[in-house]
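Complex shown without one protein chain; remaining protein chains in place.
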């Protein structure tokens, strides 16, 4: 899978970020010990020079893990020295890039988790990252935990402020803050569960073109998708490959590892639709940022079995990223910054869809109400799920 | 090119549309003479049954052109009989489908023109569709005709009504009509010319990643694009393959046969951006529907040399389709119709961009202010061009 | 299928051969009417200039069939004039190329037949080239005609003369004539029949890797082959697409449209092997050149039901090409001629296998005992079959 990179690459690439955008710019006399790393560990910044082919990252046996760690230690130490010796003015200049570098590293921590999961799932040994794998399950465990059914909360048409409000850190794609007319809509109280998604599968959802986008239908047929990524049917029951090995699918958990195509087809089947990102952001305004995050080291979304039937939105943050029906595009007035750091976001605004809310692989301090994640509609290796919306009755 | 179909296929497919959606449904006792045509000439309607692979259309030597014409004559005659024998109630039921079939046929007339152009351009004999080819040109002819420079017209923030207003025919994707907040913007008085686009090429625009979307940059490099489709450099001058054969590029004409990627890169280079489809629709409200259409049988956009410097929007309709920065997505409240005719538009709302205004291959009676055309961002074989927009000063 | 060319291309290409290698060389003052034809209709002669891509031949809508026929008539008339005005010396020089051009044309007549068959078979209308298609068959017709079983004729080790003996025309790849030691072997009295091949299919031959070459096994799985090309199972019975439309598979006919991989796997399954081309040539020494040829306009191999049980080799010529286990390679002392005509044979001596004896699409006057046909081991669109050999007991 060309999207997936080795763990040591993530380590070296986040290190390269600090070396390239801080040390090389602000540390006079700094010289790379191994200049070729600049080529190997540049991910996509054209303005920062040539780069190694993404799909070949898995083939690089050198530097070894140890060498990548030494590279990290060396750059960390240079950064420490630079910061401790810097005057106020230099610090002012460096600070936003250090902060960006840390947020950048949080993004790669998330990818590191999902990439390990993907690589392990391809391995016929099915290695276990954390915890204990199980190769069988007692019948009584298979009993689905009951969830309260979701219902829809109504929102009236309103002109709302969208985007970064200036407090704390945000990526450039979250601004400029602007007014948008959001028509009336309804939003489901919680994400769709595995159990609910199974009903779609059992209703032959993957074989009925009427639910699918044209491109989704091609993809389903080309890729022979029949279930979410990591699900396998074994002796009549669905099993789920997780970072703790195989487990029976828990019907009360949010369904995850779905493409946009599957999320959209499911919504059509359910007589609903996906929310726009503006609907989501508006609805999230008063929701608490709580859920499973990578900090919790569960690497798995929380069950919905415990969420009460209390008429509010549950699990808007953490657990699973929620696909929106909004194509990833610039907000009115958006201009990418000049130079390499301007390549962070803007140049990807084509043929991708916005996801909101974060997942169990996201850092808690990384997520915000205005945060815009984005992936191509066929991607499934992130913890991605569904929250339904509807037009007003 | 898998997008391009043979002329006889277009003829048979538009015929099949009437046979499938009218005769088979409303003409009791109607039986296809050649039932396999249903398989061969279904383009993409899953609900209407299996279909032949699009990329193999060019390989079908049977039916011959003559047989396709006989098929057409036969269906025409059946439709005539059905309509002349129909009572008021039946006519009410059939009418919207006949009207849809006629608009569908207008779309295929446009494709027929662009497909012939594409096929001829691949042929080393460079056949001429209409008029006289020229293999040389006198030096004085190369002199660029002067155009008045474009400037930008300002529009204030406003809540506008978007979409089909209920008068005359419209496709389902033009509704529901709804209110949208359109922030203030500026729109160029006319499309970008060939001469202006040459300046981008000469400024090395195709080799500078800073202007391009990431996906566009990959495409430019994979496809080795260096100029609009159909342009060739010969002895230092740009030539243009047209339906009248090769001609020197006329600097006063609107640039055309550009992908979205090129339109977007040009706009970035020019310090501007593409308009959204709502900006375009709002600005078009009072513009006359005039320009070169397929009815004029020029198969070529009008020059901009004659357009006066009068502060209004020129050539919003006809000549070249104008790329917008809006991803093709459903309007609030949109639901596709059930059944095969519901596959007309909605299922393509993914990874495509909206174009507005029509081109010299479009029928005059086919275009509207609310008309939403859409193509993938890498497509270039339609008459597609650029009108610039800017954020307010 | 990139191997298949349109009929008009074959017509124009064989015409181009005469134009390029005779008129342009020997007719002073000859000028092409349409010089671009040299590019369009050169198949693979690098020394004769650039050429059009083979896989795009199907997309060339110009020249039309009529124009190709006019091209042919024009070149024919020029050749006539050249020959009638030529003196003895010029005739001596031209004659071998005219003869080569005629044999070249016979090869393309064969391809023309097999290409039409292939194109028709892809067409869901299943057009009929000659005769009457049948969509059903009476039960009694399905009864297999009995064939006498084949047996093996023994040949002792011998040093034999291999290759062209200097009488009549031959291609350069049939020489130089040379001595070869052919170890003792046994050869089957007749080709393998459809009925015998069905037994291999029913014994699960396409799903058992032990019979297949490694490359064959990959191909079978990639292509999902389950039977010879053009066979389809319908209501429990095998049907065969022929140039007269669909017919029930006749068990007494030689099996045909097999790849080398299938021929080799069948032989392994049958406890036999394919013959070498030297074994075949030695055995064919006294066999009459009789069978179905294209001259007979059957476009179908003869049944084996009538061949007597008389201990001689049957149907060595015509009907189906017989795969040998010999890779296509140069005979000792072979050197390709210089210039474009030297590209006729030698440069293809890699990754192809030799076939012997001609088929029902071959001209009777085209075939010889020393004739070496050759195709890649995965090709199936020619009339190719199997004759078994064995090592001595």
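Letters A, B and C name the chains as they come in the text, with residue numbers starting at 1 for each one.
Quick note on the criterion: a residue touches a chain if its C-beta (ideal position, glycine included) is under 8 Å from a C-beta of that chain, and two chains touch if they have at least 3 such contacts.
Just so it is clear, the structure is predicted and the values come from calculations on it, not from any experiment.
Enquirer: Could you run through the displayed chains and say which ones the absent chain touches?
Expert: A, C
Enquirer: Touching the hidden chain in the complete assembly: which of C:2, C:96, C:149 or C:333 does that?
Expert: Of these options, the touching residue for the absent chain is C:333.
Enquirer: On chain C, where is the contact patch with the chain that was removed from view?
Expert: Per the touch rule, chain C residues meeting the hidden chain are 44, 46-47, 159, 178-181, 183, 209-210, 212-217, 260-261, 325-327, 329-330, 332-333, 347-351, 377, 391.
Enquirer: If the missing chain were put back, which residues of chain A would it touch?
Expert: 6, 34, 36, 39-40, 52, 56, 58-63, 119-120, 122-125, 127
Simple rule for what comes next: only the chains that are shown with their structure count from here on.
Enquirer: Go through the assembly and pull out the chains touching chain B as well as chain C.
Expert: none
Enquirer: If you average the CA atoms of chain B and of chain C, how many Å lie between those two points?
Expert: Each chain's C-alpha centroid was found; their separation is 47 Å.
Enquirer: Distance from the CA centroid of chain A to that of chain C, rounded to the nearest Å?
Expert: Roughly 57 Å, centre to centre.
Enquirer: At which residue positions does chain B touch at least two other chains?
Expert: Expected reply: no residues.
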